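Got a structure here, written out as structure tokens. Questions coming.
The other protein chains are all here in position, but one chain of the complex has been omitted.
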Amino acid sequence: MKRQIPLLITFLSAITMIVFYFLNEDLTKDYKSGIFDWVRIIGSFALLIGIVNLLRVHFYKIRRGGKEAVYSYVLVLSFFIITVSGLIGYGKRGAEGIVGASFLTFDWMFINVLRPLQGTMFSLLAFYVASAAFRSFRAKTKEATFLLVSAFIVMLGRVPVGTMIWDRIPVISNWIMTYPTAGAQTAIMIGAALGAVSVSLKIIIGIERTYLGGDE
Amino acid sequence: MSISMSISVWVSALLTLAIFSFLIKDNPLYKIAEHIFVGASAGYWFVFNFHNVLLPDLFKPLGTEFTSKWFLLIPLGLGLLMLMKMSRQYGWLARFPLAFTVGIGAGEGITSIIKSDIISQLSAVTFEMPLIMLTENMGKMQINVFNSFSNIVYFLAVVTGLLYFFFSAEHKGMVGKTARIGIWFLMISFGASFGFTVMARISLLINRLQFLIEDFLGIVI
Amino acid sequence: MLNYLKTLDRRIIYLFVLVGVILPIVGGFLFPVQSSPMTDSVVKALKELEPGSVILVSADFDPGSQAELQPMLLALLKYCFENEINVVSMGLWPMGPTLIDNAMDSDKVRISKDRAEQLMLEGRKVYIIPKGEAGTEQYLEERDGKIVVVKETEREEVGDLFDDAIYYVKGIRSLFPEGHIKYGENYLAAGYQVGAGVVILDLVASVPGALKTDALNSKPVESYPIMNGIDTLKDIDMVFTLSSGSGGIKEWVIYGNGRSGVKVCGGVTAVSAPEFLPYLVSRQLAGMLAGLAGAAEFEAATGYEMGEGIRGMTPQSFAHIIIILFIIIGNLVFLVEKYSENK
Partner (left out) sequence: MKKFSLLFVCFLLFSLPAVTAFGAGEIDEGVSGKIFETTRIPVLIGILLLGGAIVYFIEKAKKGQHIFIRKIAGLNAIDDALGRATEMGKPVLFVPGIMGIENLETLASVSILGHIAKKTAAFETDLKVPVRDALVFSTAQEVIKESYLASGRPDAFNDNMVEFVTSEQFGYVAGVNGYMVREKPAANFLLGCFYAESLLLAETGNSIGAIQVAGTANPSQIPFFITACDYTLIGEELYAAGAYLSDDAKAKGSLKGQDMGKAIVMGLIGFFTVLVIFFQLASMGKSYEEFQKGKEAKPSETESAITKVHNFFRNSLNF
């Protein structure tokens, strides 16, 4: 019961999707988008569990006290500020739209807190690619040399300065991207696709059931 | 130079600098920014989901047009079963919605992957990139040696790459040699992808630094 | 020395990258930009669109990728409205439509001094940052036949415009005379569409059925003239996606082009570009702009020299050179070491 029914649900829902694929889209599209709505709804409920977990962890840290508790206060506070302002004032925007949002409102938090944090976190990659390149692009083996040389050419080929060095560099870089690179990517794609087909098949017929957890 | 007087710009700038400080080492400033980020973004997505999924797709239709949308009780039920996860005794009930989600993913995945990642790629390798490439020359289709050569390279990359992924054959002898060529192609492609990406990462940094220099510090170039 | 370089603290590399990017930003000079075949294919596809065509612009990214994709979006919208191509906008990512709104109404769009003068005379609000004074917002106004710079409280006469100041308008809309972009006729914002691949399947079946209402007035989209003659996705002349991840260009290619044959072009982050090359080869994708270089090339090809893409290419070049130098140093150290070991 605890195991067989979920397996059957998985089987039936997967088969439904497969059968839908082969039917005229006009017949199935309403059902299909309805089903995806359901998946999203389930996901939204699940998010609640995640949030409860997050808050529980940090409430615990706050109760435990000490120096680290300050950070947990910050986390819980920012969570509640954005949540409360979001539940009250979501989508209510003045004449200037999202740009004119006032201090600590949902839109303001998005533009002035989340956006810079996202962008900056992402931009750390500029530094990381540099240190990763310095460390690992060394001609230690034949394989590493291939890696190094193609990275070198393509890196030069993407900026105007490459053209200044030799005007064929962008052409060569483009050739590397279009032929050997695209070919190898296709091979990875096809291989991974077979792996994915195998995993989904095993899930559908119930061989792969790790995701369900214990057997009780 | 005229530093910004706007509180919004100041908040953005301080958070930006706090994240950058992580590059030197972990420090209290980064820790504060990190905890603001985690807390605020968790809240953001929670609110977002509520307003964009639960409200329009579940609660509103159930509240206003129940007679035609009663079947939404099923996802509501599945969602509530999901919440059972929090109980030790009835936690297993959460498997039902989980099984549904996984099943949908597996069923949808298998067809679209076969279509786009196998069949379409098969067509690209064979029909779109023929080993003998013809181009028009003086009104007649003739073999274009350079394009044919390029396509042969592409073809070899695909085939040797695929051979590398064979698990049931030891990489010895002929298979080993071909698979090794496959690795070379993979390495070339990884290097090229890496090099290609570097620029994207730099672009992001430029964007952030432009914000700090122009909007925050008010230095005009 | 050798040992120092071998165990080089990564923070030294970080410092070099930082300086390498800041210097050219402050120095402010430009490298010439040349187009690549990938970008040419996008321009070619766009040039095939007749005036009055409808293009569906889908913003499938979030602020994290704004640095690369927003310049493309600006240049694309500018090109469309200049060439009387009608735009329906939407987003598969929740924050996408906001970014399109920003592009239309609030992003800084840099213009030349001449254009600034011309736009101001047409009655558009033109902003100015005179050299050495940012911080507060200032704009140009014509008073008693003279051009003045208006700060919040004071006003100051300019007479002739400064040569070395930065001029910009807010949003693409302000580049055109009042009424050039009529909402519902030339432009329609359909807002965020939940469901990625599913939305596209819906569009394949019926565009009005999938988009339902617009984002501004919440009226059914088919009540706007721009949707005349548009039933399924096939009737759209081109889909242009700005895509930074899952729920984006791949779905447009697989579902949009795959099921309806609509022409799909895309702007993607440089990191994801190689992944989509196979689709370019198989012609499922009509053209692709890759990363900031793609944006710069597109700006150059559509005649927008003041774009962020072109301006960004200089710090970009510097940073590339720095990384390349570090790779060379790394290899020299390695070779020297190997040589001395062999001895």
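All chains are identified by letter, namely A, B and C, in their written order; residue positions are counted from 1 within each chain.
We take it that a contact is a pair of C-beta atoms (placed from the backbone, for glycine too) under 8 Å apart; a residue touches a chain by one contact, two chains touch by 3 or more.
These numbers were taken from a predicted model, which means no experiment stands behind them.
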Chain not shown, its touching partners among those shown: A, B, C
Residue of A:83, A:173 or A:200 touching the missing chain in the full complex: A:200
From A:133, A:153 or A:169, residue that would touch the chain that is not displayed: A:133
Touching residue (missing chain; options A:41, A:161 or A:189): A:189
Contacts of chain B with the absent chain, listed as residue ranges: 19, 22, 25-26, 30-31, 33-34, 37-42, 44-45, 82, 85, 94, 98, 101-102, 104-106, 109-111, 113-115, 118-120, 122-123, 125-127, 130-134, 136, 139-143, 155, 158-159, 162-163, 165-171, 186, 189-191, 193-194, 197
Footprint left on chain C by the chain that the document does not show: 10, 64, 245-246, 258, 269, 271-275
Absent chain, residues of chain A that touch it: 7, 11, 15, 18-19, 21-27, 39, 42-43, 46-51, 53-54, 57, 114, 117-118, 121-122, 124-125, 128-129, 131-133, 135-137, 147, 185, 188-192, 194-208, 210-215
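Here, only the chains that are shown with their structure count from here on.
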Chain centre separation (chain A, chain C; CA means) in Å: 22
Sequence positions of chain C contacting 2 or more other chains: 14, 17-18, 21, 65-67, 194, 270, 274, 278, 281, 291, 293, 316, 319-320, 323
Contacts with 2+ other chains: residues of chain A: 36-37, 40, 110, 114-115, 119, 122-123, 126-127, 129, 133, 137, 148, 151-152, 155, 158-159, 177-178, 181-182, 185-186, 189
Touching residues on chain C, where the partner in the complex is chain A: 8, 10, 13-14, 16-18, 21, 31-34, 36-38, 62-67, 95, 98, 101-102, 105-106, 194-195, 198, 201-202, 204-205, 259, 270, 274-275, 277-278, 281, 291, 293, 313, 316-317, 319-324, 326-327, 329-331, 334-335
In the complex with chain C, residue positions of chain B that touch it: 1-5, 23-24, 48, 52-53, 57, 112, 115-116, 120-121, 123-124, 128-129, 189, 192-193, 196-210, 213-215, 217-221
Chain C contact footprint on chain A (complex, rising order): 25-26, 29, 32-33, 36-37, 40, 97-99, 110, 114-115, 118-119, 122-123, 126-127, 129-131, 133-135, 137-140, 148, 151-152, 155-156, 158-161, 163, 170, 174, 177-178, 181-182, 185-186, 189
